[in-house]
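A single structure is presented below for examination.
Excluded from the complex is one protein chain; the other protein chains are retained at their positions.
== subunit A ==
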Amino acid sequence: MFEKTLAELAQGLETGEYSSVELTNSYLQRIKAEDPKINSYISITEELALSQAEAADKARTNGEAGTFTGLPIAHKDIFCTQGVRTSCGSKMLDNFISPYNATVIENFNQAGAVTLGKTNMDEFAMGSSNESSYYGPSRNPWNTDCVPGGSSGGSAAAVAGRLAPAATGTDTGGSIRQPAALCGITGIKPTYGRVSRYGMIAFASSLDQGGPMTRTAEDAAMMLNVMAGFDAKDSTSLDQAVPDYTLTLNESLKGLKIGLPKEFFSDQIDPQIAAQVQNAIKEYEALGATVKEISLPNTHLAIPAYYIIAPAEASSNLSRFDGVRYGYRCDEPVDLEDLYKRSRGEGFGEEVKRRIMVGTYALSEGFYDAYYKKALQIRRLIQQDYVNALKEVDIIMGPTTPHPAFKLGEKTSDPVAMYMEDIFTISLNLAGMPGMSVPCGFANGLPVGLQLIGNYFAEARLLNAAHQFQQATDWHKQAPAQ
């Protein structure tokens, strides 16, 4: 049962092989037994899950079931969930029970999905290893000495560790794709504005985007069908029709033009990763695609620009966590300033504080032009790189990460080394286009991710290309040893 994909589970529910309550209970039991080793969940929402499963079974009996009815999934603890602690991986929100649902949660509820729990994550989605979580790091099911990646590390570990059939994630600089790659699962960051950000706790508003993390491209298509769409509550969400992503999965890849950016194949990549990605490209050629080298000349500027824009927005977005209305408040503040200083000083972790300080500095009077404004200019250059490249090719491919999963603690003392792990994912958030990671092999026994990048709203094309690859390979079917 735990090896089944969402699509297969949907069929099992449909044929009555098992009920949603049975399926949900199996997963809840497994989570309780196995998750202590992985720590992929911050909260297990057993009561909610079972009531949703019961309702789903009832709906099925009444002939009111849809594709998603009764399917259990996990949600990254960044999505506000009514009546449930929504911590964002932070001490700051450890006591925060959300009084409302994020649009993504609402959409899944409407579709009849079951919420197994809320997954672990880097604090406020700031991190690439899940080590900044207040709830302790989640571990990589392939090797529990290794990180699962971040910030959606809990979601990736839960899916890879068979602790959830699928999960939601968010991606600000690679936070879906990088952990998907490191845990050997499939993840897609949609076009900015495709999935509503309402109720998704903001890290960097102009970069954040929610998306699915699944075993297969087909499951990702099913998830995205539920997640995507215009939301009047999010001014930056895009009012554009959502196709049924499952309908185009089987289209042929004959004539698909693939671009390989030379900047993504430098000698800084782990050679085994380079080899696996090259093998995957060959597989695509066998499927009828043509390949050419392209250039994204401003790639080297992406990390510096990102580490101005994202912290700048974060420094403002996180101002609301002030100990006044909700969340952590320090003990016995002597005055207002003390309340602010200690609530924030004690409530936020190191990485969050680091980024708030960087962002505050970058926006300060006298520095704005040199940092923030300059970073926005670079952002436009990077965006133009992608726009130009995607005039020549349909999909850009390359490695998702330069290295496979690293050891816990290996990079925590060197923030810049940690930031460099996102070198291939970060530029896409600046450009706003959709990107995906699919498993394409192993390096030293750890999963390797192939990144697929498409033009604005080309999610269907990416899912199609990923699905065809998964029909021809079985990397996505590999499971970590139990």
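Simple rule for what comes next: a contact is a pair of C-beta atoms (placed from the backbone, for glycine too) under 8 Å apart; a residue touches a chain by one contact, two chains touch by 3 or more; residues count from 1.
As a working rule, contacts and distances are computed from a predicted model.
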Match the chain absent from this complex view to the correct UniProt protein name in "Acyl carrier protein AcpXL", "Aspartyl/glutamyl-tRNA(Asn/Gln) amidotransferase subunit B", "PEP-utilising enzyme mobile domain-containing protein" or "Tungstate transport system substrate-binding protein".
-> "Aspartyl/glutamyl-tRNA(Asn/Gln) amidotransferase subunit B"
Given A:T5, A:S40, A:T69 or A:T86, the correct residue touching the omitted chain is A:T86
May I ask which residue of A:Y27, A:Y41 or A:Y372 touches the chain that does not appear here?
-> A:Y372
Would you mind spotting which of A:I38, A:A202, A:I273 or A:A302 touches the chain that isn't drawn?
-> A:A202
Contacting the left-out chain: of A:F2, A:F265, A:Y326 or A:F442, that is A:Y326
By the document's definition of touch, the residue of A:E54, A:D234 or A:E283 touching the omitted chain is A:D234
Pick out the residues on subunit A that sit against the missing chain.
-> 79-80, 86, 88, 93, 96, 98-100, 102, 197-202, 204-206, 232-236, 312-313, 315-316, 318-322, 324-326, 336, 340, 360, 363-365, 368, 372
